[in-house]
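The other protein chains are all here in position, but one chain of the complex has been omitted.
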Amino acid sequence: MPLAPGFNIDEVVITAMARQLHGEVLVSSVTAFGSLAAHLAKRRYAPDLAVLSTPESGMDVTPMPTLTLGQFLTDVQQGIPLTMEDIFDAIFRDRFRIWINPSQIDQWGNTNITCIGDWYHPKVALVGARGIPEDTSHLSETFYYLLNHSLRSVVAQVDFRSGAGNGESRAFLGRFGAPTVLVTDLGVFSFDGPEGRMAVRSLHPGVTLEEVQERTGFPLAVPSGKIPETDPPSPEDIRIIREADPLEVRKLELMSGPEAAEKFVAIYERERQTFHATYPRVGKWGR
Amino acid sequence: MPLAPGFNIDEVVITAMARQLHGEVLVSSVTAFGSLAAHLAKRRYAPDLAVLSTPESGMDVTPMPTLTLGQFLTDVQQGIPLTMEDIFDAIFRDRFRIWINPSQIDQWGNTNITCIGDWYHPKVALVGARGIPEDTSHLSETFYYLLNHSLRSVVAQVDFRSGAGNGESRAFLGRFGAPTVLVTDLGVFSFDGPEGRMAVRSLHPGVTLEEVQERTGFPLAVPSGKIPETDPPSPEDIRIIREADPLEVRKLELMSGPEAAEKFVAIYERERQTFHATYPRVGKWGR
Amino acid sequence: MDKRMSIDEVVEAIPSGATVAIGGSSISRKPMALVRALARSDKRDLTVIVDVGGPDVDLLLGTGRVRRVIYAFVGFEVLGLAPHFRRARQQNLAEFEEWTEYTVMAGLDATIKRVPFMPTHATLGTDVLKVNRSFKEMQDPFGGETLVAVPALAPDVALIHVNYADVQGNGVILGDGHVDVLCAKAAQATYMSCERILSSAELQRFGRDVQILRVYSKGVVEIPWGAHPTGCAPDYRTDLRHLEDYLKAAQSEEGWRRYESEFVDVDHRQYLANHGGPEELVSRLKV
Partner (left out) sequence: MDKRMSIDEVVEAIPSGATVAIGGSSISRKPMALVRALARSDKRDLTVIVDVGGPDVDLLLGTGRVRRVIYAFVGFEVLGLAPHFRRARQQNLAEFEEWTEYTVMAGLDATIKRVPFMPTHATLGTDVLKVNRSFKEMQDPFGGETLVAVPALAPDVALIHVNYADVQGNGVILGDGHVDVLCAKAAQATYMSCERILSSAELQRFGRDVQILRVYSKGVVEIPWGAHPTGCAPDYRTDLRHLEDYLKAAQSEEGWRRYESEFVDVDHRQYLANHGGPEELVSRLKV
């Protein structure tokens, strides 16, 4: 990936994600990228965010990317414990934001984490829709990111709509839960093309429109005039990201195969000591 | 009230109430009588009861009748805090019992705490149905008590059905929430007369059927044979009641006018000291 | 983010005609300082939603602020009926809609979950279903069972009083929670008074007792004794003497004018001074 010197693609993506967040809303920490985007946003761009340390709990602590969804930080750090009911109430009341990392996203912003192929006879059974239907029927902003923008992930039509995009999916939903933005390893995309289709908003430094179009399964809507370049992360952005993720859990999402396995083991072995060092027991156990 | 020596009517009533309770269910403490019945039952008759110290919280502590619904005991004693959602879930799941003290009850076991006269033009506006509709549509046992069995309180037909009794009220409810028992200052009554109407189960020591019928607004169903006498409280029952209510909060429910006012002031002044003496601060504040 | 406001700023933010949900329960933890400020304002035609109402509803009716009351119960618990509520009901001085404890909760929850209704069996077989014009009988779409559809209750404003809060709008409730969380989540704008403002770090130490989340609160007012004359467990018990005086005052026009000038048409400092000041209240009401 040709990038300007001084920063890496993960930092470009996380910073672009962070700059989308605003207001006083809960932000869930499900993936390392989502967690770091929330943390960076809170520190630099959106101080009122209520960042969670796990998918469901630990409000207003510093999230730390972990291999086990931040669960331990809830207890090791302090932070306000929430319930699953609190989380879904916050979704329904539009006080919640999450960065969703789908397996497929299509031109309408429909998203799929359920299966490749037909649901009844899947070629690959993935994980199931989880809470994406709730997000895409209630939130006023829904955020997606992908780290492997390709013909397999950015498709004309998803094999299964786990999440509702624009177009016919909106029949009974109106604007509630409509797709807002997609950040990939190539650029930032919105859903304000014709009839709510995906449009290019900006391309990351060094990325060309041709390259993006080649790796996209449908014709992208393109703004008139010069396509903006994604604002690169500032040195301060980069510093915050690196300090918040000393184990580089975020890198795992960019890797696969033996490289990922090796990194994984290394992180796992170091994680426990790091918890101890970084977060002394001051939670309920220290009271 | 002609009663055998050694016990008072409040003790007869509370003991009769206590002997109805059984199983592992939450029992709410709303009135002094209800609270003492739960406490006595737990000590003597139904050890698995989960007695609350307030209408909604403080599970598994010793309830103490207070003028302010036991609220302070929640915090001064320990006890497991519940939420209103927990309470209604327990009602819907039939894990809850409560002694309801209605203003009117009729031959079907319909109950009224809403108004005397027509709802739209009430002669006396009372308090509103509160949670009685929930109890009388979900619980497998509903318990009522009255301390002034009279033509005004035990009527042919209630002015307003705050709670659903038998008869037409059952149309959509089946047996869920049907009336189980009424304990008054005169006797114990069930609802297994013709078509689910009120029937005499037992009369308190010294009470005659004629007397009860005179003070009842409809013909009572009567069991064939001799009408049983309500089992009087044992010395142990009496001891437990008196020890649990040293301020005699329960007596207030039997009084009215200046006598009640005087008693009330006396209890109120002594209550604070008694809290201090009886329940040292061992709750969350003492942790 | 600093959400601190004055009492007057909260009242300023509530327009005439607004729908106001009030937390607490009868004589427990009502936001009375805020309610008094509203009672002495020139706001008109309020719709008040309470689950279990007490001096809050009664005072607002007594000073003529209310057009409509949605309630499961309005009363003074052990002290008896609510005088202005009773008069207003009997003389049709306002509109009243009788709900029940769970249905008020379900109506708020429907707004929280952005559904137009919640289904329940509660109120079947009772006259609440007859006089409540908002409820609707419906058939279960699966088995055709008859149910009650409880419509969403959408307060513009919620007023609650808690033990502790931080300036960001998180709130700690140590006694019974009543329906405060539902009110806070359902309202467009939640204003919270508290006994004391703590730092956010201190507040986090209360774990699951942090029940009000800042994403739902718009304003925080530090008002020691802000629930008085209702109780605020475990800080102080209900001032039953004050409430007895209230009940006496409400018996005559003259008595009520005197009560208003002494305890309503004064600011909170003067209100406390007219009770002999905080020291006197401590000696009578602190447990």
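Letters are used for the chains, namely A, B and C, taken in the order the chains are written, and counting of residues starts over at 1 for each.
Keep this in mind: contacts are C-beta pairs under 8 Å (C-beta built on N, C-alpha and C of every residue); 3 or more make two chains touch, one makes a residue touch a chain.
Every value quoted in this text rests on a predicted model; they were computed, and no experiment measured them.
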item: Contact set of the excluded chain (shown chains only); value: A, B, C
item: Among C:Arg29, C:Lys113 or C:His178, the residue in touch with the chain that has been omitted; value: C:Lys113
item: Which residue of A:Ser137, A:Ser202 or A:Thr230 touches the chain not shown here; value: A:Ser137
item: Residue of A:Tyr45, A:Phe176 or A:Phe218 touching the missing chain in the full complex; value: A:Phe176
item: Residues of subunit A in contact with the chain not shown; value: 54-57, 67-69, 71-72, 74-76, 81, 83-85, 88, 91, 114-115, 119-134, 136-138, 160-164, 168-173, 176-177, 252, 264, 268, 271-272, 275-276, 283-285
item: Where the missing chain touches subunit C, by residue; value: 113-121, 136, 138, 140-143, 145, 147, 149, 151, 207-209
item: Interface with the unshown chain - residue positions in subunit B; value: 24-26, 47-48, 50, 59-60, 78-82, 86, 88-90, 92-93, 95, 138, 176, 284, 287
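Keep in mind that, in the parts below, only the chains that are shown with their structure count from here on.
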Subassemblies held together by touching, subunit C left out: A | B
item: Most widely separated chain from subunit A, with each centre as the mean of CA atoms; value: B
item: Euclidean distance of C-alpha centroids - subunit B vs subunit C, Å; value: 27
item: Computed distance of Cα centres, subunit B from subunit A, in Å; value: 56
item: Residues within subunit B bordering two or more other chains; value: none
